[in-house]
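One structure, as structure tokens, below. Some questions next.
Removed from the display is one protein chain of the complex; every other protein chain stays in position.
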């Protein structure tokens, strides 16, 4: 039942608002609201009970194996949360003077340094609030760079067809045309197409490496050389950075600008859809354009560097310093695992992915790019199961939920039919991977013996399969007073 | 699966222990342990996931209506928890000097004062760690009082047959003989039996008022006079104090000593079986015997009063000051609801109990003592359902779990056959009470149409009905390495 | 190995399954000349235990002090019920992903639907998304959306009041300029502090514009004549974009009721709804609009639908607008938003309800009025503007603002926002805020210390 449906006129969580507010007399009546907004009128117990019960309807890392490809659902250490939530950090106003922020700024400055080292970049700004905003900032820096050189002809950004959808969307946000490049049959970029595409109109290329196909782009040096020679810059989409931490660095591969998803690689929480944090790193020539604010250090005192310190900056992305609380969590994480731990992340994420792929192949599933090493993730194609049994990748995904596993990413990347993109992460144990193989095997058996069972999944969750088409056609996006619909999904 | 069964040799939650402990060289080998204890070797993620999932297998106030009679399962305000867990309180060593404890002691002193006022007693000690320890302390004070007067003949404590089991147990712990008194047909104590029982051997009487039958003992003044005239003292079991807060005070009724279950009336958490807190209050003549430590205040400075300040004290009940964190929660609760709120507790607990009883009677259920006002709780007897349908109070209780309600207390008090003792508390809404009536009604319909369904309940919980006889006969009280049994109840 | 569960036996068994003899072999496809050795990360500290890092972070958190805060300027020091973060921090909310698998994410999805419902109730508009990064970036998305949505003009000009938060104006420029939008500044009235219609006329000149941004209250805390501004926008074929404080909406006319037709979009910062100040983030932006514009709305949207058995449930919807489907043609590049903060905001609003929110708003208003009284009793301190305010107040000082603020900060009082750099025309001026958390004692303490410092300061020019 919606919290709104539990509302009763005159009920309230009494202790939560000031008990004796003075009357408001100085605001003209013409500007005053005359009917109260339809917010729920409920007791504190009702609120606590309602949201506690709702929380139990979620799958999460803390409760399930969650091998959602390209999302890096690893353990979020509880210490990162409690230390970022220390009262001294939480109570600090964003515009408090630097005299009252040295502790915070020290953490942020050190995080900038850690990110520089681990990515091999020259400078880092922590400002972007999420990966997509990092992408925008990165592409905007490429634009600023060319403009500063008077090179206004570079209006095009190259993006492989396997790329995350945010890449072309961010390029468009930054005012560029997007040109898509095809992927070769081995999963690497089609170099011929690249050569044909580059030219004086090329502002840059956006790459994820390892790509969304779960393989390392082996020709990265050739690509870098080709794009650079054409006058373009290379953008690294850090979504898959977990795969290579401490093994190979974007800066060494020739990238000019990168973003890092701290909520993936640095294990900050996903929170049911954010907050993320998408710091950007750049090579020396792009440093002037970094988004503000950055944290500087002079004579052991830290301070925010803002527009006046950085006149060539692409500017400010959010009103204050970005998702600071997430940056603190990432800092704590980096300090807990240390330099060896950062390298181990990629090693064990890769070991887990390759092991899980091998076990699933043994169990008879078809992997995409089986001749390649898997990175931290890999793709299964269920096209045979779909063809022979009429049970799709989506059906497998939904049935996995009944087995207590969150489904892998489905139908992405778009290049592989009936695909599951599976990313186990380094924090899961061998037993959990083996359990997942057993579940997949059991579901295939069900698909052979009782395909309706799989097609009708899930069966054991708070709701059965939801009608997304209905949702999009009969838009119901907000409850309103007098709403006749009842939602009983949370009870029983 | 048990956490122990998830153990793998060599796995650990690395960040949680010192990384580089020095070798231990100064402890003689003869005193050293030579095999490691069989504690689980698991990762931090495994621990978080395991206990998060286990928690979801509990019913609790935060997730369900929990009308467990005599337990006062009311909302535990979240502020009480977070304010008792402030670092300044948590980090304080129990033996820290009073210079470093004025903040804490101020709260405790004020709580003593609040409890004195609300119970009408002369002095309060917060020392007892739970209700039963409060009972022991109370009875021990009665013993100390008689002994101090040289009255060694008073070896007997009177206890009504309806009393909580702790009453006779505590009296025995304190070295007394227990004499049971019968209850009359109207739920009040049998006064004739009382008169017959009192005498020079009577040390005192232990009463709960309202009694466990959910009714107010109307002859309390006569009882007090009778016992006092015989030289005995009156003990008030505060388990049901929620029913009368601000309406009538134990001190005014003539009680000499009381305990208060803060984890009931003052809404501190039950925690799956504690911690509780059982402060004791006394009349002036018993004050010297209060358990230590108490909090005193002199010239605006607070300090612990200990054995040396209180030479006649019955002594110390725990090593330090009792369950301090629980006392802080109770203090916060009392401050949040204030004096009017304390009185409202009893009013609305009583309203809810009487309303729920009336609705259940309307629905055809039989209440015990229907001619009486219910206190904050009341008893249903399902003896008719048991006789006619073969469905017992226990069956109803288990089936309620399937409906998402915690069961009421079953088969207590012992005087009423097939009984459910139902205490809704003041924090539940009318809708929840109505929902409970609907569930009870539905279950009775099921009992008529499909009694096996009810007898086999619960059906929708992590386990079905558990075999308690098997548990007591085939004792399995601890996992051991190599334990062949698998427990799969937590998965799937 | 921190957070890695693999035992030596596990590793050996897994490598055997793979037929390789080391983990390093799994990286064979990386060109060897790119592989970095262990020493590449030497500048990063070694692993430390949780105990050690706890000590470090506690000392750093303490180092920043607990000053008495009278700064508002876009982030407000409100009471947050204990229940809010105790529940929002539950692992099932905290460690879940964006609810792509709806059936396994009904908790998050229902929370988002409830949030959308609450925001439409507060703003009086039809539809809300499930959050954007913050108030400033939400405004930028609103402006981009307005340009797409406005069918009456192809203009890419936007009227932006100078009395809008300076940081919002900067963010707006960063995010919309690459797409060729033109931001035209609209001045404020020097006596009232508000944005009169005449200024809109003057700024527009003979051109058209796609949208008018209307901040209520504006950056100076001043209440604008929103009905006139909205009607003016509509009369000029422009959409009206409201930038509002959600707490103020408990007292003020909701954007959906502004003027004859209501504002078309409303956005703002949700931080006052249960989010700690936290040095600036994470917060959450909100964006609501009229039903007719829903397909131009950026960000996640949750809809109520039915399952196979006909029971209601929730799912992400209208994903065809989003970048993972439409790629370069999406309404925005945003995907990860501020889900956890929205969870907190939803719990917060459920706890307060309309009456509670109104009490909070009224207390903030009263405290700021009272602070104004106390401060204006000091010689040389006076209100900059005449018009009524919500919970912020611009004051003219008799001494340079920065030096006054520094002196107060040395005594752990954060005296307000220095208006001088952004508004030199008002110099020396200060923007103060007193939320419901400030007590009479604190207000008096501030006034007393300010008076003391001003006595010692040289008079301003």
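First chain written, first letter: the chains are A, B and C, and each begins at residue 1.
Going forward, a contact is a pair of C-beta atoms (placed from the backbone, for glycine too) under 8 Å apart; a residue touches a chain by one contact, two chains touch by 3 or more.
Predicted model, so just to flag it, every value in this text is computed and none were measured.
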(request) Check the options B:114, B:280 or B:382 and report the residue that touches the missing chain. (result) B:114
(request) Spell out the interface residues on subunit A facing the chain that's missing from view. (result) 8-11, 14-19, 42-46, 48, 52, 77-79, 81-83
(message) Contact with the hidden chain only, please: which subunit C residues?
(response) 49-51, 54-55, 79, 81-82, 86, 89-90, 436-437, 439
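Everything that follows uses one rule, which is that only the chains that are shown with their structure count from here on.
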(request) Name the chain whose C-alpha centroid is farthest from the C-alpha centroid of subunit A. (result) B
(message) Counting only Cα atoms for the centres, state how far subunit A is from subunit C in Å.
(response) 20
(request) Report, in whole Å, the distance between the mean C-alpha point of subunit B and the mean C-alpha point of subunit C. (result) 46
(request) Mind pulling the residue numbers of subunit A that touch at least two other chains? (result) 44, 48, 52, 56, 61-63, 75, 77, 79, 336, 427-429
(request) Two or more other chains in contact with one residue: find those residues in subunit C. (result) 1-6, 10, 47-50, 81, 83, 87, 91-92
